[in-house]
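Here the complex is missing one protein chain, while the rest keep their positions.
So that you can tell them apart, the chains are marked A and B in the order they are listed, and the count of residues begins at 1 in each.
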Amino acid sequence: MSGATATAPAPARGEARVSAAGIRALLRDRPAIPLAILLGILIVMSEIVRPGTVDANWASVIIRTAVPLAILAGAQTLTMLTGGIDLSVGAVASMSGFVVATLVGDMGFMSAILVAIAAAALAGLMTGIGVGIFRVHPLIMTLAMSLVVLGLANVWQLQNVQTGSGVPPELRTLGAGFTFGIIPNSFVVFIPIALLILFGLRRTGYGRMLYAIGDNPVAARLSGAKSWQILLLLYIISAVMAGIAGFLLSGATNTASVTLANSLLLPSVAAAVIGGTSILGGRGGYGGTILGALILTVVTALLNSLGFKEADRLILFGAIIVLVAAAYTRVTSES
Amino acid sequence: MTDTNGTELLLEATGISKTYGAVVALKSASLAVRPGEVHALMGANGAGKSTLVKILTGAVRPDGGSITMRGRERAVHSPAEARRSGLIPVYQEPALIPDLDIRSNLRLTDTPIEPYRHWMSELGLPDLNLANVARTVPLASLRIIDLARALAAEPDVLMLDEMTAALPANLTERVLEVVGRMRGGDRSVIFISHRMIEIAAVCDRATVLREGETVGIVDITAGSEERIVELMLGQAVEELSARQERGATDESWRAATPRLSARGLSHGTRLADVTFDLHPGEVLGVVALEGQGQDELFDVLAGSDKPSGGEMLIDGKPVRFGHPADAIRAGVVYVAADRAEALLMQRSVRENIALPFRTAFSKWGPINIGDERKKVTAAIGTLQIDTRAQREVRRLSGGNQQKVTIARWVAGGVRTMLCFDPTRGIDIRTKTQIYALLTDLAAAGAAILIYTSELKEIQLACDRVIVIFGGKVVAEMNAADADEPTLLRAAYNLRSDAVMPEQAAAEAVAAESGSEAVAAVEEAMTK
Partner (left out) sequence: MTAATTTAEARKPGPLDTLADTARKNGWTIGLLVFLGVLLAFTRFIQPTYGPSGIQNLAIQALPLALAAAAQAVVVIAGGIDLSIGSMMALTSVVAAANMEDQSPEYAVFVVIAVLVLGLVLGAINGTLIVATRIPDIVVTLAMGFVWAGAALLVLPTPGGGAPDWLKDLVLGSLGTEWLPKALVLLAIVVAIVWLPIQRSKIGLWLYANGSSPLAAFRSGVPVNRAKIIGYMVGGLFAALAGLSLTASTGIGTPVPGPTYTLLSVAAIVLGGVSLAGGRGGLFGPIVAVFILSLLRTDLSFLRINTNLSTVAQGIILVAVVMVGTLVQLRRERR
């Protein structure tokens, strides 16, 4: 009978299933471990293809490059946890970097930074009002906000052609400089931000609320959560993070342009996805996202050192995202 | 393929097995349906009933076993193939496309229009416009449309999966009547329902599943109900006994200030005028036929929706709820029937239980993990939640999930709890535990309002009961007096003098006031 033959190989399959289940559980519950392994493999590969590449300097340059992306991806992670997406992080970041670059001459460094962050927060407030209070789909609201911010930044640019001359030295120091010659200054800015988000998501009521409204908005509401408050604050936080990433990026690349950070928009989503945050909400975290940003940065550096061009890099990026996302989908789906 | 009496079988499934990861959903299920019979498929939650349905309808592929239709082996890999091979299911959730009109929905399944019209009039809804977009048609009518569409395709086997659940009584009657007529013909019906009375009324035989296996096939005769329940439970029936000594309980609550009072509450077209008092220490039952305003009443009381008229009082003081948060602050908490509405499926048991602790703006700061763990552990203990799969709530069984939705409120201390059909679709043992818990909460001074669709649970769990019909309270009685026939008569808004068997009462009303009420409601909804 077919039944008997079917049961015969069962024990072997059972064992295989146990180890497969172990890997599944690892990827599902502790995605940071396999991601860290992947990062390690990439670093080893970097060293193998160009012996002598990997040293302290290399690491600090990688980190410096990864920090703006990691911050943007952090903003993306927070919004994705609620089931949203923030397509305005690129525009807001570019705007912020540009505003700092053009204002430093007039008002001094700290004031310029405060103005940029305030402008970013204002954009975030608008987005938050749209998404939280008027219930506009986040995709549309942030898309619209990116159009608005880009347009206004362009207008600002036209009126400041005479002043907008390059990136001020303070910004260069902040974005590209090193403390003790080895620790990137931007990393010093990044550490408290990262710790705040990591702690906030795990150990604060607000973090729980982000997961809750992303997982099940109806349940969150019935339990007393007011989603408009949560979303309003969320999009302000997201925009402020984008603003910070913006001037760090401007300093790191020595560029002030109203489209500077646009090329980081899609990688910011990619880093969050690679880090295990679900675009459907309710699942993920910032630890994975940071690793995701590092992985993308190391891959880029590796490809550059191998002489690959932009084109190959883009293709490989796409392939990595699909592969990693497919792996997550496999381990987190129930049936 | 013949069964023991030598009749040729229409559908035969043998040795069906299915595992999801490490979970065995079906070990070895079998089902044999003769031509011209109405065959019930029974099983408690987790028995594998829904998996078997998915396999028979082609939604899921089995790991092993065989399915034959009229003696021929059949491999079904999709609902489309199942349809072609002659099996059409009708679900509780109608399979109509919300954004398409009825005509396009019929075209989608290649259903001929004339037979469809014939069945619609047989089922009591002859005047439905084919140009109506499904989204605008009331749910009950959609189910009837779905059924008529299935009947019009003349399937060998019609599968009704909880199709009558929460269907208005007059429509249920029509459905049962049409199903009953299939008996003795060439075609068959697989009938799935939680309501024993329907099984007894229309079914010839019942296949009972337990723990993924077929444990018995019962001929439906008088008294077979006991046998089926025994088979489902795998042991002698424990009576639901939460409130057995309830008659002798302390009733001092009647004197106290009501915890929650409704004064002439109304909402939209469904909730017209509801007035009642709910006292501390009391379990007050709410009984109503489907769509009599109970959904709106609970939404209003829980702060999900604002009343269009009337007043609510907490401890004698008027309150207005603009958001569930307001109700929660006033000590009124809500347990929803639909667990998908209440739970964060991807989050842990702990986060789910602690959810209400964090919702207020002032509670968004750092969490005291030790304190939280203590409260949550206590609540898990109180409800005896099986926490083996606590990392993600979606991996818990239905009964355990329902316990989590209650535990989240128990953890914070309950003053007033609103429960909307809290035992819908969960097994008898969990039901008993939940009722015992509600009784304990009341004994500790909580006020509990509970709507249940299962009338016999009123006497087991409640002190007092109100009956709502057409958006108004039409009867109030002590639970001791509220046996099933009395409640049923009251639910149909009938005078209680005439002694009427349930069945006759249902039919009488379906013909008169019931159908009017339903018609009025449907008219209101389509506007």
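The rule is short, and it goes like this: a contact is a pair of C-beta atoms (placed from the backbone, for glycine too) under 8 Å apart; a residue touches a chain by one contact, two chains touch by 3 or more.
Note that this is a predicted model, so its numbers are computed, not measured.
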>> Among A:107, A:306 or A:322, exactly one should touch the missing chain; which is it?
In response: A:322
>> Can you tell me which of A:33, A:48, A:107 or A:139 touches the chain that was removed from the display?
In response: A:139
> Pick from A:147, A:191 or A:306: which residue touches the chain that isn't shown?
Replying inline: A:147
>> Given that one chain is not shown, which residue among B:17, B:51, B:105 or B:423 touches it?
In response: B:105
>> Suppose we count only contacts with the excluded chain; which residues of subunit A make the list?
In response: 85, 87, 130, 134-137, 139-141, 143-148, 150-152, 154-155, 158, 262, 265-266, 269-270, 273, 278-280, 309-319, 321-322, 325-326, 329, 333
> List the subunit B residues touching the unshown chain?
Replying inline: 57, 59, 78-80, 83, 89, 91, 93-100, 103-105, 107-109, 113, 117, 127, 129-131, 527
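As a working rule, only the chains that are shown with their structure count from here on.
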>> What's the distance between the Cα centroids of subunit A and subunit B, rounded to whole Å?
In response: 44
>> Under the definition above, what is the set of subunit A residues touching subunit B in their complex?
In response: 2-3, 6, 17, 21, 29, 199, 203-206, 208-209, 211-212, 215-216, 218-226, 229, 278, 282-283, 334-335
> Contact residues on subunit B for subunit A in the complex?
Replying inline: 15, 20-22, 60, 64, 302, 304, 323-325, 328-329, 334, 336, 340-347, 351, 354-361, 363-367, 369, 391, 394-395, 408
